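Missing here is one protein chain; the remaining ones are kept as they sit in the complex.
Chain nomenclature is as follows: A, B and C, assigned in order of appearance, with residue numbering initiated at 1 for each chain independently.
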Amino acid sequence: MSDTALPVRHGAANKPGHGALANLRGIWREANWIQRLALLIAAILLIIAIFAPLVAPHEPTAQSLIFRLRPPIGFDRFRDGYLLGTDELGRDVLARCLYGLQLTLALATMGACIGLVLGGGLGLVSGILGGLVDDVIMGAVDAQIAIPFTLIALLMLAVFGSSLEVMVLVLGVYGWEQYARIVRGEVRKLMQMPFIEAARAAGASGGRIAFRHILPNIVSPLVVQFTLNISNIVLLESTLSFLGIGVQPPTATLGSMVGIGRDYMPTAPWIVIAPAIMILLVTFAVQILGDWLRDRVDVRLRNR
Amino acid sequence: MSDLLSVKNLHVAFGSNEAVSDLSFDVPARRTLALVGESGSGKSATALSILRLIEREGGTITGGSIMLNDGDGTVDITALDEQGLQRLRGNRISMVFQEPMTSLNPVLTIGDQMSEVFIRHRNMTKREAYDASRQALDSVRIPEAARRVEQYPHELSGGLRQRVMIAMALACRPKLLIADEPSTALDVTTQAEILDLLRDLQAEIGMAVLFITHDMGVVAEIADRVVVLRHGRKVEDANVETLFAAPKAAYSRQLMAATPKLGSGSPAAPPPRGNILEVSGMTTRFKMRGRMFSGHGATVDAVKNVSLVLGKGETLGLVGESGCGKSTLARSVLRLIEPASGTIALDGNDVTNLGREGLRGLRRHAQMVFQDPYASLNPRLAVHELVTEPARIHNLVSSCDQRELAAELVRSVGLEEDVIDRFAHQFSGGQRQRLCIARAMSVKPKLIVADEPVSALDVSIARQVTDLMLELQQREQVSFLFISHDIAVVERVSQRIAVMYAGEIVETGPAQSILNDPRHPYTRQLLASVPRPDPARRRRLGHANPAAPSAPVPRAGTVLFEAAPGHFVREDAA
Amino acid sequence: TELTIGAANVSTYLDPGRDHSNVGSQFYYNTFDTLVEKDHDTTETKWLPGLATEWKLIEPTVMELKLRQGVRFHNGEDMTADDVVFSLNRMYQATFTPYKVRARDRLENFKAAEKVDDYTIRIRVAREEPLWETLLNLQQVMIIPEEYTKGLTGDPKVAEDDDYEAFSLKPVGTGPYKVTEFVPGERVVWERFDGFWGEKAPLDKATVKRMPETASRITALKTGEADLITNVAPDQLSLIESDPTLKAVSAPTALFHVMIMNVNHPKLKDPRIRQALSLAVDRDTLNDALWLGKAIVPSTHTLKEFGALYMPQLKTFEYNPEKAKQLLMEAGYDGFEVTFDTDPVYYTNGLLAAQAITEMWAAVGVKGKVQVSDKWSGNSPDLMVRNWSNPMYFADPFGSFGVMWAPHGPSESEGRFNTDEAYAKTWERFRFSKNVEARKAAYAELMDRIKADPPVLPLYRPFESWAMNKNVNWSPKPGNIPYVLDFRAGSISFATN
Partner (left out) sequence: MWRHVVRTLTKMVVTLFVIVTLVFFATRMSGNSIDYIIGESVTQEDRELLTRYYGLDASIWTQYLKFLGSFLDGQFGLSFLERRPVSDIVAERVWPSLQLLLSGIGLTLLVSIPFGIAAAIYRKSWIGSAIMTFAFAGYALPNFVLAILMVLVFAFTLNWLPLVGNGTPWHFIMPTIALSGALIAALTRFTRNAMLDVLSQDYMRTARAKGLPERTVILKHGFRNASITILSVLGLQVAGLAAAGSVVIESIFSWPGIGDLLVSSAIQRDYPVLQFAVLAVALAVVVINAVVDIAYAYADPRIRLGGA
């Protein structure tokens, strides 16, 4: 290779706004059709989640008991104004889906953030300090792997009560061990990298190495794990609802709509199908994007 | 003499990127053609095209023909179908790759991997194939061939693995062997053995060899004819003697010039101004940790009782084969690893027992540059943060002056100022190494320990980097502890040389004194193995036996004596 | 003939003495008998001979019973007075804690049973008992074999706690079906008991399997993996009706779903608040929406099964949002949040009703919030409102309201209901007056008390549905307690085709 610098977008770092836009366009161009689809879905879902109160035709908890279990548009007994039909209490399925999407995304994001901080922090500590700390944390990881998480969720909800805050906590704890394992693995790999030794040789302290050199380098695998975690949380939340310990009525989340509505699958399938499709879209989009991110990260590494 | 292989107007492209353009050359039967050129010039792409493996790598042959004309008739390889190619590969043409460490399948035994070839092309039964494999291993002079077939690749050393690769390639007595940098990843001594072996086997089997390398020394050793590539184009095609005597193309001349030649002289010694570094009696010990067995107590001394001094403004070159403890010594000197015993003095101050704060002081004055320029730069930091980091750590620069300092530093290593907002992956290898050096220079250290700083670079770029180091030494009076396994490079930059073997320094002294008057047998062997870029002076070594120790096993407790002024040799060098 | 029943739940133990759960009630009647049998075909109270053939008071507090002869337990032993005395005294003079607990609320008045001869016994009560037959017909005093039970563990002469524990896994009775396999929580298998004293059981074998998911139960019925399934929610009935090979039977269940309000909660101390919470609930709408209008909304805490004590004329509870608003204003309701606790699944439509009720509260300006938890919060001082059920353990107001709202009964002892001396006095009259009219008068007074300072609102009497193959003729009998899977002679038959 000749001694010339590789092509580089000049000024990308100076003009972040412009750079971000260019970045987006670049990303779009680079994506294949399925990734584009995922991007589109993600964007649409995000927008309708954020603007749910504006978009939703009804309050999500407003009941009209006489018009319960009405089917969506195009079916017999359809009732005007309830595009996707009504549920077992005569609430608007569409409105609940929209608000549910909002809450589900919020829960999943918060949960994934907590897991990231908790698991990532422990993994970082474990990987950097090693020794006894490492043994203890990894022991906890082993134990966590061996206990079914549904059980932990059950116990936590029993101990702390089943409020939304506790639900966030539960969802946050979910997957911490995966973050911890990944971070620890990455940290240990990074600790072997010459640039860490270079930093030590330059006189960098442990803290500086952790935060300036290691942390930025585990961002990519963490982002990938984060996306997977989000979709797993969405699924977990619906499983908890299935078991009757999810987000509590009348609050709607996609998971609770599916979990609680399942008894109506044979008689009023729209109650389940609409949120199930939303879940499918969310997890599908998030995972495709996550996987794509992983590929991009890998390319970086392979390029060297 | 008819040509075994003729490549005509070959074009190879990766996507829209043309890697090989309009390349034509012939390989005569029983002769060796060397394909030379720097990294990325299309050597491997050409080789892979001949076996039509290039498609697997994502490339395509976009034009030209590759005719193979051995006794069994003429075929155009570019037109063969998959079946035909499979019959060809490993049978009429075979190939040896650069990386012996990764080119063998880690989960299959040597025997499994070798016998496949016999089963495939010679229709042997499993038993017969195993027997044949054993013989093939014998024929590449691998000791204890019977045991080797049961072993897995990771149980063999690099040299042995490369022999296995060669045995495998020669299993069916191919008419053409393609060797893609078969010795680059090996120690000089091992490299010499492999080259000898190849030459002998070529004579024995009577095959043609297409030899790919970027090392002009190796070319001089082995080739009959040479094709020089640059950016995928042929720039010269000549007999080896002609090429070395009178290179026609400018690029060939440049390549020759950059090639370090042993015996081309060392920099002059600086005026004595005292020592920057004094190490005495240093031993560094590693605990052995098996994966399955938690063996406790087992230790290995990677560095044994080493003493050395380094004058101010001077460069001490440290040479020795892989695993002899060079890096460990370098790290111990900077106390990145704690030595088990011995003392280290930097600029007259004892730093052996410094605490955390004191170590910061040590690192203010002593910096390090590593072998792999990519891996030693944090990929997530911008250049202005990268190169100024040591200075920031030692509070030599405020955050507002950081960019200025960075600009100054990159200029001093010959880069444009505007690179300071880029990231490491946006640079080439040589530029990255410059950044590493700039980083080390940011604190204006008195000592830089450079652990194989140019081993990963192409010759011409390595040359630029060593030139830069010499220039910096001139300008800043910085001292270097320069580690390399390439003795020719060491000669170019060092006033003094230390030779390390199995954790000990066996010989040390002024560069020219060591090179011209080696006393220790290991030093002699090392020097003899270095390929000379001069076809007239080909080495004629006997067949080295890799199982036999290549130098006497050092006895413990031996000390150095002065054999000539400043030239110390270990006592056992009888 | 064999029958497979898909049940939402299967008991984790089978001991009629300690059990009074809805799940358990399904199982006992096929396996055990009581001394006094009831005519289950009618809601009228008609007592029939059971394991006792005749009974008469020989003193105001002593009853003598003649036992049926030739009754055999499933294990082949003959039933004698010893078994009966043992069975009764295990409750009347309980040593085993779970029995003590079960006996306390309904059998407190019963002191002892004594053997007179092999087929005659006497039962002694503390005070004159107006409900003799009723309380001899209880599930808790079903007859079990003495020797067998005592011999299950430890000393075969002594009834240890462990004997009773073991019995609940290997139950033996005198009923028409013997339990041949019992996997707690999973499966009960009955086979016809040929030594049964009464009319031969119509089924050779009946297997009850747990199928917790509603959709799965219905599907199993469709695929033929079950012939009869329990707990079909009202919303699923259309599914059964649309299939020509299936049918559903529904019957009002002898219990009330109720809404309880903690009278001692600081915010709910003022009875007007609780009255308002109660008046705001439009129970008819709940019924129409959640129960297809088929549930029964009561005007007071009364059930048809009470026979002479059925008092629909009382108007204790009503829907009157205007009055509710007014009361709230008078009481100075300041918008505090009223929590409504509910179990997620225990009561059919319970969660839905809870949500609907909070919406109805909202209509009168009360801020309600549903709190879902599987935990019983009835004993928590923080409890405000929650759902509950008042089952009819036996056909008398005492067996329903009486068990739950007695002085020192569960509600009071859990601290969410208060009684005073006056209440206790009225209670005494209701419980022990021999004259039915006196009892009715006393009950009406109790209801007035409840109306004035309400701790409870009976929402409705739900109905329970079972679905089955068209050729199975089965339905729950109106005179029975809720949930019983009665497969005795005359209770089930098959269409022949």
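Following the convention adopted for this analysis, contacts are C-beta pairs under 8 Å (C-beta built on N, C-alpha and C of every residue); 3 or more make two chains touch, one makes a residue touch a chain.
This is a predicted model, so every value here is computed, not measured.
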**Message:** Let's see if you follow the contact definition: name the visible chains touching the chain that is missing.
**Reply:** A, B, C
**Options C:169, C:292, C:362 or C:438, residue touching the unrepresented chain** = C:169
**Request:** Write down which of C:3, C:113 or C:220 is the residue touching the left-out chain.
**Result:** C:220
**Request:** Write down which of B:31, B:121 or B:214 is the residue touching the left-out chain.
**Result:** B:121
**Residue, one of A:133, A:158, A:215 or A:293, that touches the chain absent here** = A:158
**Request:** Kindly note down the residues of subunit C that lie in touch with the hidden chain.
**Result:** 6, 12-13, 21, 97-98, 100-101, 104-105, 161, 165-166, 168-169, 183-186, 209-213, 215-216, 218-220, 222-223, 225-226, 374-376, 378-379, 388, 403-404, 408-411, 413-415
**Request:** In the full complex, which bits of subunit B touch the chain not displayed? Write them out.
**Result:** 48, 51, 53, 56-57, 82, 85-91, 94-95, 97, 99, 102-109, 116-117, 120-121, 152, 154-155, 165, 168-169, 290-294
**Asked** Hey, which subunit A residues sit against the chain that's not shown?
**Response** 32, 34, 139, 142-143, 145-151, 154-155, 158-159, 231, 235, 238-239, 242-244, 255, 258-259, 262, 265-266, 272, 276, 279-284, 287-288, 291, 302
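The rule we apply is simple: only the chains that are shown with their structure count from here on.
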**Request:** Pick the chain whose C-alpha centre of mass, unweighted, sits closest to the average of all protein C-alpha coordinates shown.
**Result:** A
**Request:** Report, in whole Å, the distance between the mean C-alpha point of subunit B and the mean C-alpha point of subunit C.
**Result:** 87
**Asked** Listing for subunit B: what residues touch at least two other chains?
**Response** none
**Item:** Interfacial residue positions of subunit A with respect to subunit C in the complex
**Value:** 61-63, 65-66, 68-69, 88-90, 158, 161-162, 244-245, 248-250, 260, 262-268
**Asked** What residues on subunit C touch subunit A, complex-wise?
**Response** 213-215, 218, 233, 235-236, 238-239, 285-286, 288-290, 344-345, 351-352, 354-356, 358-359, 370-375
**Contact footprint of subunit A on subunit B as seen in their complex** = 38-40, 331, 334, 336, 359-360, 363-364, 367-368, 370-372, 374-382, 389-390, 393-394, 418-419, 421-422, 425-431, 436, 439, 443, 458, 461, 464
